[in-house]
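Everything below concerns the one structure shown next.
Complex shown without one protein chain; remaining protein chains in place.
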Amino acid sequence: MILIDLIIVLLIGAILAWITGKWNSVLPRIISLAALVVDLFLIIPEVVGAATNQTKWLVDIDLSWIPAFGINLHLALDGLSLMMLLLTFFMGIVSVIISWKEINKRVGFFHFNLLMTLTGVVGVFLSLDLFLFYFFWELMLVPLYFMIGIWGHKNSTAVAYKFFLYTQAGGLLMLISILALYFIHGQTTGVYTFDYLQLIGTKMPASVAFLLMLGFLAAFLVKLPMIPLHTWLTEVYSEAPTAVLLSALLLKTGAYGLFRFVVPLFPFAARSFAPVGMVLGVIAILYGAKLAFAQTDLKRLIAYISVSHVGFILLGIFAFNEIAYQGVVMQMLTQGISTGALLIMAEQLSERLHTRDINQMGGLWEKVPIMGTIGLIFTMASLGLPGFGNFIAELLVLLGVFKTNVTAAVLASLGLVAAAIYSLRILQKVFYGRKSKNWEIHDLSIREKLVAGSMIIIIVGMGLFPKPVLNIAKPVVLKSLNTQNDSAFLKSQESKTKVMAENTCFLKPLNR
Amino acid sequence: MTTYIGLIPAIPFLGFLILGLYGQKMHGKIAGYIGTGAVGISAFLTFMVAARYLNGLPEIKSYTVTLWQWISAGNLNVNISFSLDALSLIFIFVITFVGFLIHMYSIEFMAGDERFSKFFAYMNLFVGSMLVLVLANNMLVLYMGWEGVGLCSYLLIGFWYKEPENGYAARKAFIFTRVGDTAMILGIFLLFLNFGTLNIHQIMQQAPEKWMTGSAIATVTAALLLGGALGKSAQLPLQSWLPDAMAGPSPVSALIHAATMVTAGVYLIARTHILFALAPVVQTAVAVIGAATLLIAGFSALAQHDIKRILAYSTISQIGYMFLALGVGAWSAAVFHFMIHAFFKALLFLGAGAIILALDEEHDIFKMGGLRKKMPVIFITYLVASASLAALPLVTAGFYSKDQILWYSFSSQSGGLWLWIAGIFGAFLTALYSFRMVFITFYGEAKTEPSMKVGKLILIPLVVLAVLSVLGGLVELPQAWGNFRPFSNLLHNVLPATTIHKKEGLEVVFELISATIVLIGVYLAYLFYIKKPWLVKSYEHSRLNEFFYRGWDFDKVYDVLLVKPIVWLAEIDEKDFFNWFNTGVSKVALFGNRVLSLTQNGKLRWYLMSFAIGIALILTYMIYR
Partner (left out) sequence: MTETDFLSLTPLLIITIAPVVIMLIISIYRKYEIIFGFSLVSLLTAFVSLFIVQPLLPHRIDHLMVFDLYSLFFLGIIFFSAFLIMLLSHDYFKHLEGFREEYFIILFTATLGASLLAVANHFIIFFLGFELLSISLYILIAFQKKKDYPLEAGIKYLILASVSSAFLLFGMALIYTALGTMGFQGIADAISKMGVASPILVIGFGMMMVGIGFKLALAPFHMWTSDVYQGAPAPVSGYIATVSKGGVMAVFIRFFFDIKGFSNQDFFIVISAIAIFSMFVGNLLAIRQQNLKRLLGYSSIANMGYLIIILLIGNNDGARAAIFYMLSYFVTVIGAFGVISLLSTKNREAEKIEDFKGLFWKRPWIAIVLTLSLLSLAGIPLTAGFIAKFYVIFEGVKSGLMLLVFSMIINSVIGLYYYIRVIAVMFSTGEETTKLPSLSIIGNVALTMISISILILGVYPGWLIDMIMKLVAL
């Protein structure tokens, strides 16, 4: 029942925060912090289990919900979802702390929305019933919409629409695929169910599988977001108040979806899509980097960095090997934290300076050395310097991709150079150089230092001791790769794509 | 033993942590003492380790210590582990010992800087990373150190961040080296895919078995690793960042951009020499690049006015010698020159730093002059170092190390006459520019008065390094002079001896030639810059010299070929081309809305007409389908 407790705690917290917000503006903050901390502690014991348990689901709950359609309340936890939950709760706590003083209007409703969004995110990470998954997937949009629209900057309402419409369109396409999958499975086996575990390995013609996969991709690639579906992200990042949450969690739900649903449900279709996916990944890395370099709005810049980083996730997913998948898991975690930290920094700067234009900044190190140091650390993390978690992630992804598609790996590695170019530009424009104006700004408060410090510890910890994460991810990674082997009976239909996927190592002729 | 190996890089990291976290609160020079102390402890440990290592020879050639398992994914298993052998021993000796001296120097040099503690924090981080680089026993840990020193280089070049130029120089350095690093990481991928491990020792063992000499895969891999080496060691075509890197404080130039980091490329090639031996094309390329670099940089050094830029070009040129040595298979000669170069070049930078400090940030040698009498200690040490740089015969360490390279560049199996000619011409240039620098700076009439006297903490390192610049060469005498070669004997535990295919007797002849040429160079410098300066007046103002002054316009080429196109690309699409999708969709929807809104005009006759049209369409379809 722990999984349901997680959701219930958040829901109750949300409602309490809203109600108490009418009388007091501190109570909601405390309540939402408490709810998240409780959830974090609820989930921590499972880490031990994850480290030892190699195959099964750690926790599995299956209750009837809408029996007429074969819809169940099926929640389960494995290593991947566990890590995603840890990230979710951690980033949730960070968001609460970061917004402690910054959000001072309508505090109760803000925290209601924050916790509701997290409820949706947690649900997404736990659902093993496709309908339930879709339910949570859509559920997180509305509170997020409110957060962007109400507490955002001046254009936030328009931006919120864009975000909402994009994700909704993707979600509906996914819904069609989910339903089609449901009926195909029902017609072939006679069992009509939305249960993920039963739907894995559904037999269907290759062309149908491909179309269905496209529906899922539509939802996940919008969330990731992949170029050319990324334009909502840049605007949301620049306008949203707690973009932190978005970067860390929302994008992860897309990556998680690819990992959890696209690859296991459509193993062969995914393989035949791999060349396109890789091209898209490379484009995302390079085009994102190029645009990041061009931006003058600090938060937009970070948004494009995020687009560029997400390219690695896409690339890794379509490499179909263990190393790349481990890298993807790492990237999901580390990118959440490093981009999140950069966004926090950007938000702190724009709150203090009332501008996000980096041309107006400059020479700030003198005024805010601690913020500068933290900015330095996270730019270095995001450009993939060894010693930070991001390095491990990008390394594993590139190495995994290198195994299957050398060209893609080489092009993607250009992204490392590009990352240096755009990342250092931030430092140069913001902290180095001459003062462009005599800003009167104060450095980080203890609360902000605490957040930054904990994020640094995590990102460095993951860079130097990534093994626990890799170990927990390992069974999940192997499982999602194994489902491809289990579906071997489809080989005859899919022989063409299979050959293509295996025969990709151009280095073979080079070997003696 | 193994504990000590782990501690050697750990202590500077500890120093970095302490200084990074609490440095702001430290008063006076405490931060400097902590930073220096940390490196000092490492240096001390290095001596202990060295003693034990030498004791253990020849039975035990390397020690390995594994700290923890770093990455394990699929068949990729990487440990954080260090391994000490003769090659890394020499490097850690130079890093900790020279590093210690430079730290000591910095206590005084950086005194009063508002970011005093940060400076030492960065320096300690650098030393730690550099030690990780040379102690790493697998490619990934090496890469971690490799990038770590790049970061420190970036931070320290841009240390005085208030000047935008410094920041740009720092960025340039980082990006240039990053280009090389990216090639290198691809090389590391290839190694992993072919050998299934990243352990350097295992790779080197398997490589000759798995790969044929000259095979494509070996060539590609070696070329990619070379890419990393070129970037870090500022060799053609990635050299142009180093002169700009002089924006950093002088101790930084001494430690990072002369003594240690820039020679990481030399270390890498020496460490993976087996791969390079398997790829003769690449190895030849190393030699050719080294030869070309040393010449190009030599000419540029001759044209500079800024004392630190002279030294920067000189560094590029001297590393070119090391590459030349590596390229002809004279592995230990390269390492030998690295060590000696570390002594005298660090000394030169420290001396230059002391001069600049004393003259209130005056960099231009033509505005100095006559400093000989005003700062005698600095003058003498600087002179010794310049002589060592110019490889003045017999009395300087530089002579022994450089001559070995020159000899091998001719005599080794892959060496040849042209390489030797390039080397010897470079030696001439070196003598010319180093004494040009000395004569203009210290002789003639004084143009700027020193505003202060430098203290002991600056002078002691100068003297120590000066002694080493003279005596350091004695650890390795030319082969023809009897067989006193403890240095290369030590290295032969790791690196193979150079195969020579020319007659051994020729060595003395070649030494005489090079000695003569160096002396001619020194004399000409005397002639041109003291005796008859009008002789070179027209050259100094010629376009050719201007061209050399600008570093052969490499920056311009990069600007046109890369920087401008990228900036252009970024600027034309700043708003993100893909936004058309949004605007397009919303425009279509709004258009539909406008058209349909025309029908909603509130007039009943229109509504009735739409009834009529509707029924007409339905009936037409149903009847005449």
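Note that the chains are named A and B in the order they appear, and that numbering of residues resets to 1 at the start of each chain.
Methods note: a residue touches a chain if its C-beta (ideal position, glycine included) is under 8 Å from a C-beta of that chain, and two chains touch if they have at least 3 such contacts.
Everything numeric in this text was worked out from a predicted model, so none of it was measured.
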Considering the entire complex, write down the shown chains that touch the omitted one. A, B
If I consider the whole complex, including the chain that's not displayed, which of A:Ala160, A:Ala284, A:Leu298 or A:Val417 touches that chain? A:Ala160
Given that one chain is not shown, which residue among A:Ile2, A:Ile15, A:Ile61 or A:Ala180 touches it? A:Ala180
Full-complex touch with the removed chain, picking from B:Met212, B:Leu544 or B:Ile613, is B:Ile613
Of A:Val47, A:Val142, A:Val279 or A:Leu414, which residue touches the hidden chain? A:Val142
Kindly note down the residues of chain A that lie in touch with the hidden chain. 65-69, 105-106, 109, 131, 134-136, 138-139, 141-142, 145-146, 149-150, 157, 160-161, 164-165, 168-169, 172-173, 175-176, 179-180, 183
Touching residues (missing chain, whole complex) on chain B: 589-590, 592-593, 596-597, 599-600, 602, 604, 606-608, 610-611, 613-615, 617-619, 621-623, 625
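FYI, only the chains that are shown with their structure count from here on.
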Taking each chain's mean CA coordinate, chain A and chain B are separated, in whole Å, by 37
Chain B partner contacts - residues on chain A that touch it in the complex: 162, 227-228, 230-231, 234, 290-291, 293-296, 321-323, 326-327, 363, 365-366, 369, 373, 376, 380, 385-387, 391-392, 395-396, 398-400, 402-403, 409-410, 413-414, 416-417, 420-421, 424-425, 427-428, 431-434, 464-467, 470-471, 474, 507, 510-512
Using the touch definition up top, name the residues of chain B that touch chain A in the complex. 20, 24, 68-76, 80, 140, 143-144, 146-148, 151, 154-155, 158, 161-164, 166-168, 170-171, 174-175, 178-179, 181-182, 185-186, 189-190, 192-194, 210-212, 215-217, 220, 566, 569-571, 573-574, 576, 578-579, 581-582
